[in-house]
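Note that one protein chain is taken out, while the other chains of the complex remain in position.
Naming follows writing order (A and B), and every chain is counted from residue 1.
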């Protein structure tokens, strides 16, 4: 599902003395089936931007076009029900939205709200739970009796159960340990492939950006500062530093190596890329045979 | 010499669980060191930290602080010497303003007001939050809140500072601020720092690393000894530091590098000696 922002601005508490700008003049395009990352400092407007994708926020100026639906400042809340089903939004620490008495009921909650029969909703919920790796033995448990990592998965299943075409992820791995983070990111990559989803990921993890994103949007003060492929975005370390953005973890090591006279034609963004460019510049021990 | 902290055969199982969160853990921590306790979520590392100041009473085993057994009589005087910064920036902020919060621990210990005022000011200066003394917590960033929590700990003049995943909910900027403060405190040399973390780069800053899994102590040693075993780290749910990934990658390409962990700095200087077009 294609998504386009046309001259979108959003002001918090508009028409009041406390009005604060959230977004200004945002023009963006997310292609159907693409994986997009949104980066930027805390308070740069990342969360404000993604809340426009399913009409939780309505622009104060401009339009957001999601598939066939056009959202303008005049769009009424009632017109957004269908959009909410098509765009699944996983919030930061999504486990805090669990409320039903069983895991299965909680995951079936959204499909029921969007008009599925209880039987259909249960079937979809079971499917979504399997997708995130929660087995049938946990379905009848209270969500609050699960471990933190399991609760997070159940909450994500609760969003996937809407069978959305767009998946918005707002720092979905915050607070997870390295292995949990890795598993979760691979899960999203797999679902994106299988269901041909358009993914929009808000993150501070530059290694994930490099690894998964097709397109990167850098936000600053409510405005997209730069849009491009990960390679384009991370090509200029000085520019990144000037905007308080981190490099992927290889970046710092590469900078140190460059100071010592090593040369890199393109900035290596992953360890294999780094090894490929580094090895030819080093003395190797001859191998017998 | 008696170590600062000595744990003997600690075992603890939470009420709602049948697997022990701590399983026969014994270790010692010397004064003045920076210790990193690493392990994945649920490995028992936070439970271990909570036994140190009596927040959790192990079903078996003993905790000694400076040779004194931690029990009902000694717990309050030991708590005074151990400051903890917890994970959630919001949920440990007791005071209504920054200065009030920094003073909270001293109030509990009945420190006279005349003494509290300069100590609050000094602690806020140490964490570079003096300008925010009268601010309410709602207007601070996560990193700023954690620095205030650290100031509250410093104001109590503890011997040990425990950081219980204190950076795990922060953005990169906030994390960096807190980590650089820790480095400065350690350099000043007055504290023993125990940092509980699953961030391997943070652990690399420590003198000693303690690896936990399934409530057991898997290994204790300097970072070089622990990080040398990439497979061990992966097996216990952690990542391998970047410099180690690069070193093993190069060794596989027959680049003659030493067969042990190198920090980024060490790696770069070793590579320089192997550079072909010097």
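The working rule: contacts are C-beta pairs under 8 Å (C-beta built on N, C-alpha and C of every residue); 3 or more make two chains touch, one makes a residue touch a chain.
The definition used in the following text is that contacts and distances are computed from a predicted model.
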{"item": "Absent chain [UniProt protein name; select from \"Fe-S cluster assembly protein SufB\", \"Energy-coupling factor transporter transmembrane protein EcfT\", \"Co-chaperone protein HscB homolog\" or \"sn-glycerol-3-phosphate transport system permease protein UgpE\"]", "value": "\"Energy-coupling factor transporter transmembrane protein EcfT\""}
{"item": "Omitted-chain contact residue, chosen from B:20, B:44, B:58 or B:152", "value": "B:152"}
{"item": "Option from A:51, A:173, A:192 or A:277 whose C-beta touches the chain left out", "value": "A:51"}
{"item": "Candidates B:23, B:53 or B:228 - the one touching the absent chain", "value": "B:53"}
{"item": "Missing-partner contacts on chain A, residue numbers", "value": "51, 54, 56, 77-78, 81, 84-85, 87-89, 91, 94, 96-99, 109-110, 113-114, 144, 158-159, 162"}
{"item": "Chain B, residues in touch with the chain not shown (by the definition above)", "value": "50, 53, 55, 76, 79-80, 82-84, 86, 88, 90-97, 99-100, 103-113, 116-117, 120, 136-138, 152, 156"}
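Heads up, the rule we're going with is that only the chains that are shown with their structure count from here on.
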{"item": "Between chain B and chain A, distance of the C-alpha-averaged centres to the nearest whole Å", "value": "30"}
{"item": "Residues of chain B that touch chain A when the two form their complex", "value": "16, 40-42, 141-142, 168-169, 171-174, 198, 200, 237-239, 242-243, 245-246, 249-250, 253-256, 264-265, 267-269, 271-272, 274-278"}
{"item": "Chain B partner contacts - residues on chain A that touch it in the complex", "value": "41-42, 145, 147-149, 174-180, 204, 244, 246, 249-250, 252-253, 256-257, 260-262, 271-272, 274-275, 278-279, 281-287"}
